[in-house]
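Okay, so here's the structure we're looking at.
Note that one protein chain of the assembly has been removed; the remaining protein chains are unaltered in position.
All chains are identified by letter, namely A, B and C, in their written order; residue positions are counted from 1 within each chain.
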Amino acid sequence: MSAATNGEVQTVVAARRLTGVRSVFIGVGRPSTAAILARMVHNPGLVLVYESGTIGAKPFHVPLSIGDGELAETADSVVSVPEMFNYWIGPGRIDVAFLGAAQVDRFANLNSTVIGDYDRPRTRLPGAGGAPEIAASCGEVVVVAPHAPRTFVERLDFLTTVGHGDGAGARERLGFRGAGPTAVITDLGVLEPDPATKELTLTQIHEGVEVDQVREATGWALAVAPAPATTPAPTDQELGALRELSSR
Amino acid sequence: MSAATNGEVQTVVAARRLTGVRSVFIGVGRPSTAAILARMVHNPGLVLVYESGTIGAKPFHVPLSIGDGELAETADSVVSVPEMFNYWIGPGRIDVAFLGAAQVDRFANLNSTVIGDYDRPRTRLPGAGGAPEIAASCGEVVVVAPHAPRTFVERLDFLTTVGHGDGAGARERLGFRGAGPTAVITDLGVLEPDPATKELTLTQIHEGVEVDQVREATGWALAVAPAPATTPAPTDQELGALRELSSR
Amino acid sequence: MAELLPLPEAVAALIHDGDAVALEGFTHLIPFAAGHELLRQGRRELELIRMTPDLLYDQLIGMGCARRLVFSYGGNPGVGSLHRFRDAIEHGWPRALELEEHSHAGMANRYAAGAADLPFAVMRGYAGTDLVAHTTVGTIACPFTGEQLTAVPALRPDVAVIHAQEADRDGNVQLWGIPGVQKEAVLAARRSLVTVERVVDALAPRPGGVVIPGWVIDAVAEAPGGSRPSYSLGVTARDNDFYRAWDAISRDRDAFAAWMDEHVLAGTGAP
Partner (left out) sequence: MAELLPLPEAVAALIHDGDAVALEGFTHLIPFAAGHELLRQGRRELELIRMTPDLLYDQLIGMGCARRLVFSYGGNPGVGSLHRFRDAIEHGWPRALELEEHSHAGMANRYAAGAADLPFAVMRGYAGTDLVAHTTVGTIACPFTGEQLTAVPALRPDVAVIHAQEADRDGNVQLWGIPGVQKEAVLAARRSLVTVERVVDALAPRPGGVVIPGWVIDAVAEAPGGSRPSYSLGVTARDNDFYRAWDAISRDRDAFAAWMDEHVLAGTGAP
């Protein structure tokens, strides 16, 4: 088997994070791939929840949209969007939520609204979707994003979704239920909030990646753990399953 | 065919009231019989709505409870109780509601909670059920009750459901959507609110009933229209259908 | 994750003396078997929550296990009074019963707020009635229009108990027919028990089917006929004759006690 790409490693690390977890909230793209991979390899009983209202979906293919027919046809239960947000997400019934973003700051706050000024944006992004309430209420949040200076920024152009706000204590002051972001998984490594300050800290780097390379890809002076772990390489089983899934 | 009893006349008058109406909200007992009779004789397309969540039920038998299986099996749509009250009753989507009560006052306010003091009742009645919000929001309310001094009282022991409150303007002050009680149909006749004062006025008496008999059965000095109409006798079709329905 | 347990074990594990317990089911799917098991285990000092107390709560109240009742309609539908409920309120027999009384719309919204983990729900209701002075409601102004509306506090029972037609071996539950407030009750409660007519290998999707995933339920117990004399659409029929017969059985304290001894406490599980 050819060596894993950094993107494949990112997906496998995200999937591993779902070991032992009961339920995961996912959007499309890499998070969806990771969650389906987790059901194949790490956690066959994992409950996949999409904001389209499908609870316990068991897709065979990676869906293009969060509302593909296969999700509804294989779900344990399909509920309306108001019910999804009011009865399932709001009360914190979902253990882990995977979120992406165009910009991430040092406290894992997210921007998916605009680049530039809100009223005259340089780039108009899709907007909030379900992210603000998902991030506030799910048990924990795992951010999955490509590691680049334009993504990992000193200052968000727009705060769409609160991660850890301005640091320790911010979520509690806002009355949020969930623990917030516990990891940011990139194609270079894994950042985790410092237990005391909640500032993102590089705790793990993927094989072949240098710490300096991660610093350069980050738009602020990145905190680095004394001895960042090296991501265990994807196993043949993981990589085989991922590639098989991607080929379906 | 033997002559109609006063109770049968009461049912037929209630059923006639549903001619040309789109939807009716009903509980069990005589109102349910009247609504099913209306579907048989006066208004085949009438939509029956029960608070159990059955919308467009088409019962063949008079149901004992508002949740009999036949109601669910024949309904166009079956919804949860929160949806019934929030999406269907509250917004005033139902044209007419039939309500009963243990006590009715001169402004068609209703008591179905207690006889005597609330904390030490002489008779504990079932309570509000859906009545307060049904009476506030449905297009209009038709009260169906047996005519007796203990039912038609000067003063309610407990105001469970607002009819016309303390008279003209009361419903508007409370912000209610529906027109409120437009008729009280008893086994002796029909009372309707005076257009100006909203005080119940005897406007119709059943065949063979004397005005004085209605006065005696009413616990307050009953207003009587200058020339109360006489209820047109049930037709053979109406009476035949009612008796056939009751025998099912 | 729902554990499949025998009913006595499930009741023993989940329902304790003094709990606020909601046994729900709106005419349909009333969990009689679970309520009877609770009686046989001698649970006391319960706060009983239910929109429509029905015969099941008449029995629990008559047996003296309730300290408090939260409800919106306490009648024998289509028949008349609940005599044990009346006797408790009118004469304090076999013990005094504290009441918290709402309208159906209020109770439904209270459950919905509980299921959403919000502290209250907004509705139009209660206005102008004597209920306002005798229950827990508030007023709230719309921040956009200024309109005054009614607020009702969320219901968060310690335990919700419902009955459904079927569960699979993972404890996923499916009910169909009149759904009432059962889903809301389970989601609003801290713990939950679902009794089912049957356990099947896989739930076949049904018209009108409401599926509650096993991972939000604590225990599932097989209890065939467990909703009788209420019914489970498609499995059992409502025993309207028994609802009528209950009027005479329950009217007299001794007749009631004898009936409960013979039919419930003796453990047959029949209504």
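Definition applied: a residue touches a chain if its C-beta (ideal position, glycine included) is under 8 Å from a C-beta of that chain, and two chains touch if they have at least 3 such contacts.
If you're wondering where the values come from, they're calculated on a predicted model, not measured in any experiment.
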item: Contact partner of the left-out chain, one of C:P8, C:G42, C:G92 or C:G138; value: C:G138
item: From C:A121, C:A160, C:L233 or C:V264, residue that would touch the chain that is not displayed; value: C:A121
item: Contact with the hidden chain (one of A:P44, A:G175 or A:P195); value: A:G175
item: Option touching the unshown chain, where C:A13, C:A151 or C:A245 are the choices; value: C:A151
item: Touch list for chain C against the chain that is not drawn; value: 118-124, 136, 138-140, 142-145, 147, 149, 151, 153, 205-209
item: Positions on chain A contacted by the hidden chain, ascending; value: 28-29, 51-54, 63-69, 71-73, 78-82, 84-86, 89-90, 113, 118, 121-133, 136-137, 158-162, 165, 170, 174-177
item: Chain B, residues in touch with the chain not shown (by the definition above); value: 22-23, 47, 55-56, 76-77, 86-87, 90-93, 177
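Note that in this section only the chains that are shown with their structure count from here on.
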item: Reference chain A; chain at largest CA-centroid distance; value: B
item: Distance from chain C to chain A - Cα centre to Cα centre, in angstrom; value: 40
item: Distance between chain centroids, defined by C-alpha means - chain A, chain B (Å); value: 57
item: Computed distance of Cα centres, chain C from chain B, in Å; value: 28
item: Junction residues of chain C - those touching two or more other chains; value: 112, 183-184
item: Where chain B touches two or more other chains at once, by residue number; value: none
